[in-house]
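Pasting a structure below so you can have a look.
Of the protein chains in this complex, all but one are displayed in their positions.
Which chain is which? They are A, B and C, in the order written, and residues in each are numbered from 1.
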Amino acid sequence: MTIKIVTTGGTIDKIYFDRKNEFQVGAPQIGEVLTEANVTLDYEVIQLIRKDSLDLTDADRRRIYETIRSDPGHHFVVTHGTDTMLVTAKVLKPINDKVIVLTGAMQPAKFRQTDAVFNIAAAITAVQLLRPGVYIAMNGRIFDPATTRKNIEQNRFEPVG
Amino acid sequence: MTIKIVTTGGTIDKIYFDRKNEFQVGAPQIGEVLTEANVTLDYEVIQLIRKDSLDLTDADRRRIYETIRSDPGHHFVVTHGTDTMLVTAKVLKPINDKVIVLTGAMQPAKFRQTDAVFNIAAAITAVQLLRPGVYIAMNGRIFDPATTRKNIEQNRFEPVG
Amino acid sequence: MTIKIVTTGGTIDKIYFDRKNEFQVGAPQIGEVLTEANVTLDYEVIQLIRKDSLDLTDADRRRIYETIRSDPGHHFVVTHGTDTMLVTAKVLKPINDKVIVLTGAMQPAKFRQTDAVFNIAAAITAVQLLRPGVYIAMNGRIFDPATTRKNIEQNRFEPVG
Partner (left out) sequence: MTIKIVTTGGTIDKIYFDRKNEFQVGAPQIGEVLTEANVTLDYEVIQLIRKDSLDLTDADRRRIYETIRSDPGHHFVVTHGTDTMLVTAKVLKPINDKVIVLTGAMQPAKFRQTDAVFNIAAAITAVQLLRPGVYIAMNGRIFDPATTRKNIEQNRFEPVG
């Protein structure tokens, strides 16, 4: 099994440019995370988009969809900003013969304290064990996007209804 | 679902005592890891043993077995030293109505670079998704203890046969 | 000797608010840095301003000046954004009976990789050893603000002339 990792940006990859006095979405951090954890799986990182998820357009989501749909792989982890992760999950839903797990972070992977490593590990593990479908791995849990929301106040994902 | 976390020591919990000029197995780190990742699952930490896994005795393994067997819970993560993780997994095998995932680390959780956070996240995720049985979550993969070995040279777990 | 630490914001104290999807200057980090290093000096943290240094006004600089001038202390460390650190140093120059060391960071203290801890330690050390005057501690060196510039391209302080 080869896991395909599609990176789209988001907080997880934010870095600080002192020269510009601003934070930007940088290169994907997931490769370093997997290396540090001595992960021995076969995986391939597809650097697709590098945006805050609030800036993702319909065209961007179409590209994510097409990339996964047309790829011969069966197991996909998508790193994504948390603000519109559920929107992208909905766009991916019609792909029903692959396992797709979206994850991201509330604090950048570059921070000393971050949820990025944990969330990546959760997604990498879940994608190996779940049946085909689209899932979200956040806050230590596996969510069905259809019944999940991001609780902005509490800064976490939670089930609805 | 409440996840019961049984801690038994191992490298994952090693800390440094300058006063004694030595490293020792300290208090379990898993609680801090789960807090930093904003994990919203119900879980309970059972601090059972605090030993290097090379020092675990048959009586210790019996205690781990009895603790899990007699506990009303159904989902268990066991943090454990890597050297004899497979031995303990074998002892736990007769418990066939619970999901038990063992994990540990090659580098202490207190280190700046460590596999501890990743491995804990993998175990926490796997225990929610797997059927009853005993498993090992290491190096980004889920192993069946019956067909796994620790490769001492490469410092990783891998399938045999 | 009591070291007075005047915090004015800057990159060193930047944190990430996922809720607002932005980085902001947060609470001063220097207290945590000194605690982690087991610093046994007497020191007092004066939280004065919490701004990017590009946003500091003449009135802000006047406040920094008055705070130090009127304080009975003789040894001051000022944490400050790097972009206008030299401007503030010039404003403080007339205070010629106190040792004042300005420092900051190119990467926030909250980052896993940062120059914040090093720079704070350099400033804390320098303020104990230097004669009255205004200095900048950055990049492992002690600079005279009159003959120093921030090299934006190289992202470091360096002597001019």
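Note that a contact is a pair of C-beta atoms (placed from the backbone, for glycine too) under 8 Å apart; a residue touches a chain by one contact, two chains touch by 3 or more.
These numbers were taken from a predicted model, which means no experiment stands behind them.
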Chain not shown, its touching partners among those shown: B, C
Residue touching the undisplayed chain, where the options are C:15, C:39 or C:95: C:39
Residue, one of C:15, C:45, C:95 or C:121, that touches the chain absent here: C:121
Missing-chain contacts mapped onto chain B: 11, 14, 16, 18-19, 21-23, 52, 54, 82-83, 106-108, 110-113, 152-153, 155
Touching residues on chain C - with respect to the absent chain: 33-34, 36-41, 106, 113-115, 117-122, 124-126, 128-130, 137, 139-142, 155-156, 158
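Keep in mind that, in the parts below, only the chains that are shown with their structure count from here on.
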Far-end chain from chain B, centres as C-alpha averages: C
Per-chain CA centroid nearest to the all-protein CA mean: A
Distance between the centres, which are taken as Cα means, of chain C and chain A, whole angstrom: 37
Length of the line joining the C-alpha centres of chain A and chain B, rounded to whole Å: 26
Between chain C and chain B, distance of the C-alpha-averaged centres to the nearest whole Å: 44
Junction residues of chain B, two or more chains touched: none
